[in-house]
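Below is one structure. I have some questions about it.
The other protein chains are all here in position, but one chain of the complex has been omitted.
Chains: A, B and C, in written order; residue numbering restarts at 1 for each.
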Amino acid sequence: MSIIRSLTLLLIALVSLWSLPASAQDDDPGKALLANLAEAPASNVEEAINAIVSSGDPRARGWLEAYGNNRLSRIKDTGQVVVVLNNRGRDWEIANPLTGENMGDMSRRELDRVAINNAIRGQLEGILAMLDLNAADPHVREASAQDMMGKVDASLVEPLEARLELEENANVRNRIEEALAIYRVGEGDIEAVDVLAGSLHPRARAALNQAVRSDDPVLAKKAGQALGTIEQKLKLNRAAETLYFGLSLGSVLVLAAIGLAITFGVMGVINMAHGELIMLGAYTTWGMQQLLPGQPGLALILSIPAGFLVAATAGIIIERSVIQYLKGRPLETLLATFGISLILQQLVRTVISPQNRTVVTPDWMSGSLVINDALSLTLNRMYVLGFALVVFAALMLIMRKTRLGLEVRAVTQNRNMARSMGIRATRVDIMTFALGSGVAGLAGVALSQLTNVGPNLGQNYIIDSFMVVVFGGVGNLWGTLIAGLSLGTINQLLEPWAGAVLAKIIVLVFIILFIQKRPKGLFPQKGRAAEG
Amino acid sequence: MSMLEQLTHRDRVFDFLAPVASPVDVRHGPILYMEGVNVSFDGFKAINNLNLTVDDGELRCIIGPNGAGKTTMMDIITGKTRPDTGSVWFGSRHNLLTKSEPDIASLGIGRKFQKPTVFEALTVFENLELAMAADKRILPTLTAIMKPEYRDRINEVLETIGLQQLRDRLAGILSHGQKQWLEIGMLLMQKPRLLLVDEPVAGMTEQEMERTAELLTSLAGKQSVVVVEHDMGFVRSIARHVTVLHQGSVLAEGTMDQVSNDPEVIKVYLGEEA
Amino acid sequence: MTIKKHVKLGLSALALSVSLNAMAAEDPIKVGILHSLSGTMAISETVLKDTVEMLIEKQNAEGGVLGRQLEAVVVDPASNWPLFAEKARELLAKEEVDVIFGNWTSVSRKSVLPVVEELNGLLFYPVQYEGEESSENVFYTGAAPNQQAIPAVNYLMNEIGVERWVLAGTDYVYPRTTNKILETYLMDMGVAKEDIMINYTPFGHSDWQNIVSDIKSFGSAGKKTAVVSTINGDANVPFYRELGNQGISASDIPVVAFSVGEQELSGIDTGPLVGHLAAWNYFMSVDSDANYDFIDQWVAHTGDEEAVTNDPMEAHYIGFNMYVEAVKKAGTTDVDAVKDAIIGVSVPNLTGGYAAMMPNHHITKPVLIGEIQDNGQFSVVWETPSTVAGDAWSDYLPGSRDLIADWRKPLFCGTFNTVTGKCGASAGQMAAEEAE
């Protein structure tokens, strides 16, 4: 949303800057151009767009962008074309496209949207990209040249060639050449195949694939060879990608499970409400974004401490009100916390809504890190992966290096002994449970960027979390890390040939069999204490 | 791998050739024979090249400081822990290393735990009933009935351990000493050839201790008894033959007097206390 | 209840001259609402409960029906399929409701079906479904496959020029059937088998990395590719997020979804999804006064300025009004009379046209294709020139090609085989025989 919004604002700023002679509105040629666009039947839209482009009006770009973003509307009564600034709710905020003047709110009933569809949007993107090819920033030029790939048609060849003459940046040149080559291969140009031979871009591959089916045997053969080399490279990339997918899924599992590794693994509380603590973290993110509208990134960062605190507070309440009375009855904690999980779910449904909530992904987390045309790593997952590792490291630090960690280990190993040494076991219990719950909240903050934020969020992760902790070995944080990452990777490796469902089933059966082989998980706790 | 080793060992009888519940053969020597046994946990050597033999009908006391490996040794004999190397034989026919805990128990090795372990949710009577030597497979257990002779046998043991008054009370309400006695009673019900008794008098009064000593000595002769104990006074009162364990292996062996004068033993014990 | 009945009996004995209607005015018309308010389906179904309650309120404010007020009886089947059957029985046998509005998933409808048929109730089912069913007692106000899937595919094929197809769905009966129909249809239209990729995922699937990557490479074969998505509810958010993040834009590979409406989009940041498509019979953005009035009413009812409306809500709107009209026409709430009266009833829909109840208990609907906008709404890019009548039995499935449903006498059959000229022994038929 925010991109579009800022674009729109930018547009308005530009529009107002350019449209100095606002007084002479009636004579403004823009008015006719826009009216023409708004009233054109589907078949004439292209013409109307071309008219706008060729008018050379400096506002043209803004109009087209607004059009592409579905922001052009016509006032039913007057026929005036307006730009919609905010199109949420029943009343829309509109502005004059000619002057940029804000015209206030208008009921949706009064407005008629200027229709656009994907086909036209595709053309618009081509035109806009073409405009961007002249931008000063080489990155913008490169991006726009990349956008051109596969969109070049006969009319664009000449301007592109002209641009190529002028272009100095090598990357941009390459892109333009590839874009042209894709067009030429389509036209049966054999030479152009060489240009595409090394390209990993899907559009290049698409063009070659088409060429393979062409009637010209020479072209078909050459394209086939080019495809062969590409396929080789792709295989490698594909393997790297699968590994990344696996690690990414693994990091999600680790995040979801690591809090449980503390409450369940260290304290022995079979916390069925763990999933709901995750859910609270996710809802905190949503809440933060509601409090800070328009700043999803800041809200997300603030959600990290906030999510921790909210979930930790919930954890403390749960510990004080229920779990402390169930010392030494681990299986009964399962039942009580199951009840708590039901209550928390229904609480969210009643207080907030049974519907999923929108959590916005900040710009710096959307999109992907492009390694090459075939391999790009999605940013949100990369952040989550990093976040999981950071949380894990922090936890290890707390457990190993702080007094709390020492006390926690002492209390879990021998409660009475620890007590007699002056450790306040009750306090340690509260702190441990709060820590575990807080970490669950952190998981929720991260998951809000990947999946639904709704009342059922927790349920989807609770079983997986238990599997990870048990597979890794109860009471062992390293075990949880290794287990999460390896289960994630196994799952993703299996998925391409087994399908998503079967892969999951196989992983579960694998865990069941593994537990037969090693009843205490990957990294069992050893020694007398563990026999207990 | 270990299978292969077993098969190639000439001096071992194949398990499936050995009669299943054959009586313990002690014609050719000791009732318990341990040789070259090693166990380590996480790199810590709990048992280090341990050699031990117990003769039929003998009452043997085993002493040693904490961590000497006494309990681990019992775990090995009863099949709870598998040693890394070594051999453990019951009589000359039964290789204990190939058998499970229930098998070993049915062969006639009974064990009393360090911490008294009785079935707290069952009555004293039921505890003894479960311990009674009988067919312990599933269906016979399901259809088992309480025959008069069984009842007599249980009552007999109840009398021996002095818990007649409490026969229908839950074992959970017994005092620590009473639990110790109940567990000894359960051992008696099993009619074992070899009793392993881990710290039998912990938490007992002077009087109870005396009675325990009496009981254990009376058992010796008919059955072999191995007692692990900390209480030196108690050991002195019953022991004929004492083995001292230290760091997982035998430090000294002999009569109580011999052992207590052994300079090595003194060093270990004094060193501990110093 | 029993006392009431006695009073009723006594009254009718005493005053024979009193008209039935006047006497019945004592008793409200009971409307059962069978939508999950808890569990996994609550997310979709709660609004439908609210919708029916709103419609009832409005109808009562206008004086009710036949001079009688309407009364909602709400129960919670808790997203538990056997509980649906139990609650349906409770509504019909214990509460003695006159009509039920309810169900979302196919499995819940299948679970309720035998109960409704046995107890001769009326059920209005508001969700698009796989077809292959026509019951004497059920009115299907959602879309059948020919009212959603096939027009959508036609649009992609003719307007966008799609040649290569990914049919991605959640693994349950609606996607399975829809994809089966689409596969047959596409192959009839000359699409080669290797140009169709079918993929199923479990409910609530959240890790789409591999599948989206597969779609990406499937789409780089040189032919225009589109995804036809029958992915259910919760799994959509992570699916679209992954699409966006892996850089698949609507102009590369458009996704047309049959289960994603405004309600689902309200849980997604739609920025990266602009241009992806959905096929429905109603969009909240439809430009018609009936629609604007409905939205105003809905916002007032929920007290939430941001509240959205969606297709199944419109289906209930139509279904409810049809029921009201049919009761007026029949002059009674007697089930058999209403069943008879409702066929042919035509009421305004929210898109500016009319919906009519067909003899096969499906209704006529326009088919709209909408593109997702950045405000969580759809903008209509295409619609069928006229309304399409729902087809209970698909022409593209081998078993059902020859079947038709017609609940008018004398045919009165849900599975009439036009080749053999016989009525298959469907559930409804059995019940009818027993009743006679």
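In this text, a contact is a pair of C-beta atoms (placed from the backbone, for glycine too) under 8 Å apart; a residue touches a chain by one contact, two chains touch by 3 or more.
One rule holds in what follows: contacts and distances are computed from a predicted model.
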| item | value |
| --- | --- |
| Choices "Multisubunit sodium/proton antiporter, MrpD subunit", "NADH-quinone oxidoreductase subunit L", "Urea ABC transporter permease subunit UrtC" or "Heme exporter protein D" - which one is the UniProt name of the chain not shown | "Urea ABC transporter permease subunit UrtC" |
| Touched by the hidden chain, restricted to displayed chains | A, B, C |
| Selected residue (touches chain absent from view) among C:115, C:388 or C:404 | C:115 |
| Option from A:303, A:345, A:412 or A:489 whose C-beta touches the chain left out | A:345 |
| Listed residues C:132, C:207, C:269 or C:406, member touching the removed chain | C:132 |
| Chain B residues touching the omitted chain (full complex) | 78, 80, 100-102, 105-106, 110-111, 113, 117-122, 126, 129-131, 136-138, 141-146, 168, 186, 190 |
| For chain A, the residues touching the chain missing from this view | 270, 272, 322, 325-326, 329-336, 338-343, 345-347, 350, 459, 463, 466-467, 470, 474, 501-502, 504-505, 508-509, 511-513, 515-517, 519-521 |
| Contact set of chain C toward the excluded chain (per top definition) | 2, 5-6, 37-38, 74-78, 80-83, 85-87, 89-90, 93-94, 105-107, 110-111, 113-115, 118, 132-133, 171-173, 176-177, 180, 200, 202-203, 397-400, 415, 424-427, 430-431, 434 |
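Keep in mind that, in the parts below, only the chains that are shown with their structure count from here on.
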| item | value |
| --- | --- |
| Chain whose mean Cα position lies farthest from chain A | B |
| Distance from the mean Cα position of chain B to that of chain A, given in whole angstrom | 64 |
| Partner chain C, residues of chain A touching it in the complex | 1-4, 69-70, 87-90, 108-109, 112-113, 115-119, 121-122, 125, 202-203, 205-210, 213, 234, 241-242, 245, 248-249, 252, 346, 349, 354-361, 366-368, 376, 378-381, 450-456, 460, 491-492, 495-496, 499-501, 504 |
| Chain A-facing residues of chain C, complex | 37-38, 40, 42-43, 46-47, 159-160, 171, 199-202, 204-207, 209-211, 213-214, 216-217, 219-223, 234, 237-238, 241-242, 244-247, 250-251, 254, 263-264, 266-272, 274-275, 277, 285, 287, 289, 292, 295-296, 299, 305-306, 371, 373-377, 379-382 |
